[in-house]
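As you look at this complex, bear in mind that one protein chain is not there, while each of the others sits in place.
Letters A, B, C, D, E and F mark the chains as written, and numbering starts fresh at 1 in each.
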Amino acid sequence: MTGYFALLVFGLTALGLGAGLLLLNRLIAPRIKDPMEGYTYECGVPLYDKTSHLSLEQKYYLLGLLLVLFDLEAAFVLPWAAIFRDIAQISPGFIFTEMFIFLFILILGYIYAWKKGALKWQ
Amino acid sequence: MAVKVKYVERPQLTNRERILFIDFIKGMGITIKNFFRKTITTAYPFEKLTPPIRFRGTHAHRVKDGKEPPSFKVLERFMDIQEGESRCVGCYMCQQACPVPELFNIQTTQTEDGKKKVIRFDMNLLNCMYCGLCTEACPVDCLIMTDIYETASYHRAGTVIHMEDMTKRAVDFDTRRGNEPDRIWIDDEQRSKLWGQIKWS
Amino acid sequence: MDLLGTAIFLAIKSLIFIMGMFLGAAYLTLLERKFAGHVQQRPGPLHVGPHGFLQPIADALKVLTKEDLVPDNVDKVLFYLASLMAFVPAIMILAVVPFGEPFTIFGIEIQPYISDLNVGLLLALAFGSISIYGVIFAGWASNSKYPMIGGLRKAAVLIGYEVALGFALAGPIMMAGSFSLREIVEAQQGMWFIIPNILAFVVVVFCVLAETGRTPFDVQEAEAELVGGYVTEYTGMKFGLFPLAEWYIATFVLSAITVILFFGGWQPLPLLGWLPIPEFLWFFIKVFLLFMFFLWVHWTLPRYRVDQITEMAWKVMLPLALANILIVAVWIIIFG
Amino acid sequence: MVPYEYYVALSGLLMVLGLIGVAIRRNIIALLISTELMLNAVNIAFVAFDMKLGEVAGQVFVFFILTIAAAEAAIGLGLIMAIYRLRKDVDTETLTELKQ
Amino acid sequence: MQLWISQGEVESIKGKFPDILEERGDNFTSILINKKQLIELLTYLKEQLNYKMFIDFFCIDYPLHTPRFQGVYLLFNPEKKRRVAVKCWAEDNSLPSVINLWKGAKWSEREAWDMFGVRFEGHKNLVRMFLWEGYQYHPLRKDFPLEGYKDTYLPSLNLKEGETPAHNYDPYHTPLPSMEDLERTEKARIKKKNQIVLNWGPLHPGTHGTIWFLFDMEGEVVQECDIILGQLHRGVEKIAENITYTQFIPYTDRMDYISALCSQVAYVNTVEKLLGVEPPEKAKWIRTMMCELQRINSHLLWLGTYALDLGALTIFLYTFREREKIMDIIEGIAGIRLNSTYIRIGGVAKDLPEGALDVISHFVKDFPEKLKEYETILTKNRVWLKRNVNLGVITEEDVYSYGLTGVVARASGVPYDIRAIQPTDAYDKVDFEIPLGKVGDCYDRYLVRIEEMKQSVEIVKQCVNKLKDMKDDKYISTENPYVLPTLEEVFNSIEAMVKDFNLRIYGEQAPEGEIYLSGENPRGELGFYINSKGEGKPYRLRIRSGAFYNLQVFTELIKGKTVADAVVLLGSLDPVVGETDR
Amino acid sequence: MELNATGFWVFSSLAVLSAIGVVFFRNIIYAVLSLISTLIMVSGLFFTMGAELIGALQILIYAVAIVVFYVLVISTVPEFKGQAFETKYMLISVPVGFLIFLELAFVSLYGAWSSNTGIFTQELIQQVGNTKAVATLLFTKYLFPFEVASLILLVAMIGAIVIGRKDHVIDEEAEK
Partner (left out) sequence: MAIKHNNGIILTTVEEVLSWGRRNSLWPASVGLACCAIEMMHTAASRFDTDRLGIIFRGSPRQSDVLIVAGTVVNKVAPMLKLIYDQMPDPKWVISMGGCASAGGPFPTYATLQGVDRIIPVDVYVPGCPPTPQALLWGILELQKKIKAKKEGKVWEEIPIKEVPTASQPIKTKSPFGF
């Protein structure tokens, strides 16, 4: 448990330090107002249109989708990997086939995504 | 001469190269090779590149020192120029030749004995493009361009050069480099950093 | 009050680690500039201090005293938060990286790490991917087009390579049978894990390059395209945290993890075990070499286009990582 | 050791909050996010029971909940995509139409 | 070499269009036609007589004539290698637009509108080219003064009250645009149809100078693009009308500042042809050599920045290392590293200094090795291939329609090289090959440029060999009345001094006439059209810049590509703003 | 253990606070930020309960993958207009939520789960470590649900791609 506590303390220290630096910057840096200093930078020209947030794009949706699904898959694979050695000594065939059935099913999905062009990021 | 055309080859990446990352490795080989080469840098304020003799830097006025060309001897008769003063005869040829004539401000007066004297010769170097046309036009070998380039200034007026500065510069330039042959550059240490050993004929 | 005492002790230790990392990162900038310089036949920082030794200090001072400018259209909270979100997770990885076995000096046991966890590797992976928020939010909060595009680009790259990284890590985990980084190092007594895991190593190298935004994957701040990428609108220290976190801390820490996973951590180099070099120095030597390797790649190669990168992640790296799992599984079954 | 009931209580609280979110938010993404909150509450409960029973089965179920959460997010956001494509904008009205 | 339309062809045109007026000269042949038949004639020239390549279009202002403006179209027949000029008076200040015949006319018509106020019927978006919307004048008109109208009080911020920093300081200034003006300029170019409109440039590291792109984007994909030029419009053509022929030489440097010597040579050749000056043999060889050195220099800069744009940071510094060497050579010979005003009418400014040939031969011996290094890093690199291959394919049709020249044309397989078509200087005596591409994509342009550097090295070698035997020849033909005497002559003889005075003050009084001549710049055909009315200054000097026309095709190529491709495409077209904007 | 208790109180209060944030932040991006915070806090709770593997995966999968998915979609959606809340539902939701809460409490208090014991005893878990225990259970006893999970993921992927794709774009590529 102390390990996690140390992690927590470490995280808080890092956060504090980062925030402290930002604060320090804010405190000691000069603040001289220039007329246009808040103008959004776009190569120094007047903005054509003010919107900068892109509207919904399929590619990001597909990307997020793939991330979620494959990360989940990884979440299953990693514990499996951790016990692989132990169980492989008892019944290698079992643990092996088990995971590869799982992977096989997901590779089907992978192939489907590939075929449908979802991996191609336009 | 007949026109010869040649179609360029488009190299392909073979599979073997692709799998073994040959292309990356070769490229990285080049960079590491350069890593072990000597640096070519001239550490500027501590080391300086000597400009070649033909370098066109800040303008200067040669002074009357007995080495004038024949044309000066002719024109000198109308002028009031002492030894050690600028050779300028106020002929305005430099201004005429210059693509940006506004940058000159030349004023002459008549002295009592009817001779002409240049009392003002200002050049605003901010408008100059160092093309050298003015020096080529000067008929008395007065206006020259020196190897001085460190002319940065905090205000505009600091970049306008006057006759006194210009004569000083020319004297300095001639003493330092007057006797140099018309050579492409001095083959000193700084140049050989970049060039290595050159076979001079 | 026991708790408070531990907390204070830990905080001091963390502070030492973080400060060390800060200083290290600052001097890594110098290292990079020197290396880049010499690759390009120039000396790099030279005059600020002997051989440019004070350059990072000057830069840090300068960045710290730059005006803290917040443009008009930004989401202020997020704008500040994003730089923290990029920085904190990157340095958090440091907390799970062991730099050696615990050792005793003058009767005091010293642990050269913050925490040795059973799930250390997973947490490292998790922290590595949390920094994605810093990138996306920096782009989003800036409310400007270049940062927005840069942030989303970087996010796309990170996403692609995170998945591949997850699968690539399975190989060493299988060999060691544990998520604990210390146990992984200990399991490499006889043979480094690079041997059967060569594919995973390739994948991990690419992933580290991608996550730290070095060529050929530095799409997010491709100067020629996006000016400064997602940091375009950032000034002063807010800006300073980004490259510090991304280019130096993350590269360093991820190199360390790569060394732990594939090159036997703090075990001496083969045939050089007789040298009187302490463990953690071995570790640093290896990390240094790997870091230099990344720099070397960075200063040689051109960069991919972002869609090519993501495509490569999915179509090349992921299959490679999966193949690695297969190979390692077979290897373990055959060789035990 | 913290009694496990505390954890269950917390789980319940999160559940309620999630439910409130589902009920009052008009924004379909916020709706999905609130659902995630509820799923988390369940996770906490599972692990808490595990702690009580000295078991790990509950934690295994968390895996499956993660799976479900992922699938839910995938499909839910997929629906948003679909709506967006049909309507060419993600307007509140459009979204409430779907909700009702 | 006869480069203008043949008598026979003119006769055949006369058969169809009886009321044309032919003006035939040694260096310029034009057909004057009335406005109604203009399109018909141009179509006939394009389709029947195969004058399908668009070279240039420009206007000339005759304030005393009605109609006041005359438009001149320059066309080229790539098979027979002949040019023709078509002139037409702009009645009611307007001309029919030819963008349906040649897409390349779009910008030059805009330019004519901007500079002269001539309207074009049928032009889809006739907006200001170089100046901004809301600017009131048309500067190239004869009645517009060079310095403009100084009506804004805009003193230097660094001055204290009442101080004058220099004799030529004027606190009054020509009007500056406001932010609103610029915004209007933007909005006049392009209508927002997709998600966002991104301003790319002008003050951007990737745009190779100050080109201002407007990308109408869907995500990261550019759907529509327009380019705003004029961020470096300095009024060079207007300056030319106010100074003598010699004085204009330094300005040609500053147009295409990366290949200054090539521009000088192209300009000086034109003026020499006009004046009938023949430079001495040695000067020709020196010019050829310097031109090719400059071409290597320019291509090196291109390679460096191109690689930098594509992320290969180190190549940039390697190429700059080699560039430093060439700069050293140029500095040693001409005196200035970049904008070396070295070429003069009738020869070159100074003889080669001692040791110059040694240094150059050292360089050409050394350089191919270095080039090989760059190629090792780049040519077969998978990243490089991925970014370049099959991107931005330009077809032969496009080449003719847009008037693309230089490497861009050659990479598409069009062997259009002025050095071969109309050799000037010593190009007809040296041996070289013209590299051509087959596909016309960015990769081909890269390969062609690399190959061109190798060819240039060969040419330089031949020049060095030749020049070794010409040690003591004259480098400038000062015996010609139009050529300025050298300093030594001035110092030593009164006649030379008087000649010098005359030429400096009154300029080279060129005979009346017109001329169009071009040189092969690293960026394409750099043509000079000079209209002389017998004064010391040109009446109208038109610069046909290669980069200006090459850049036009960018808007077409970028469609459906991402911003990341934009840098590649732009880099492979290699524009220099000084030349596009003049 | 004092550490656990402190951890619980800190994490739980922060989790609830951020959960409130999730529900009541008008700006969707702040709601998501709070969600991240909640998830991390919940993960901290898992750690206090000794569920290491789940705690780590909670961050890896939940706080990163799933939320990134949301963030990606949100940050590319034009801002939502209009009223963010419908307070009238508040009245209904609170009692319903409370009911569910009661039910949960009931179930837990009466140990409805006690019958379901697995192959692991507390000592065994201590011995092999939480990670391996969970993993072993997952890949032995719950083998079947595990394989079903893969099917769920497959179906989710196919479904999501079918729903979310833009037909003309993807089909063009499929033809290639």
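Here is the rule we use: a residue touches a chain if its C-beta (ideal position, glycine included) is under 8 Å from a C-beta of that chain, and two chains touch if they have at least 3 such contacts.
Quick caveat: nothing in here was measured; it's all calculated off a predicted structure.
Of the options E:317, E:510 or E:541, the residue whose C-beta touches the omitted chain is E:317.
Residue-wise, the contact with the chain that is not shown comes from E:178, picked out of E:178, E:395, E:465 or E:492.
When the missing chain is restored to the complex, the residue among C:140, C:193 or C:234 that touches it is C:234.
Although one chain is not displayed, its contacts with chain B can still be listed: residues 39-49, 51, 99-100, 102, 124-130, 146-156, 158-159, 165, 168-169, 172-173, 176, 194. Mapped onto chain A, the footprint of the missing chain covers residues 27-32, 34-37, 39, 41, 43-45. Chain E residues in contact with the hidden partner, per the touch definition given at the top, are 130-132, 137, 139, 144-149, 154-158, 166, 169-170, 173-179, 182, 202-205, 209-210, 230-235, 238-239, 250-251, 253-254, 257-258, 301, 316-317, 320-321, 323-324, 327, 337-339, 577-578.
In this section, only the chains that are shown with their structure count from here on.
Taken together, chain A and chain E share the touching chains C. Between chain B and chain C, the centres computed from C-alpha atoms are 50 Å apart. Distance from the chain C centre to the chain F centre is 28 Å, each centre being the mean of its Cα atoms. Chain contacts: chain D has residues 63, 66-67, 70, 73-74, 77-78, 80-81, 84, 90 touching two or more partner chains. Across the assembly, chain B contributes 24, 27, 30-31, 34, 40 as residues in contact with two or more other chains. By the touch criterion stated above, chain D contacts chain A in their complex at residues 63, 66-67, 70, 73-74, 77-78, 80-81, 84, 90. If you check the complex, the residues on chain A that touch chain E are 42-49, 51-52, 54-55, 57, 59, 122.
On the side of chain E, the complex with chain C involves touching residues 196, 198, 204-206, 220, 307-314, 317-318, 321, 377-378, 381, 383-384, 386-387, 562-567.
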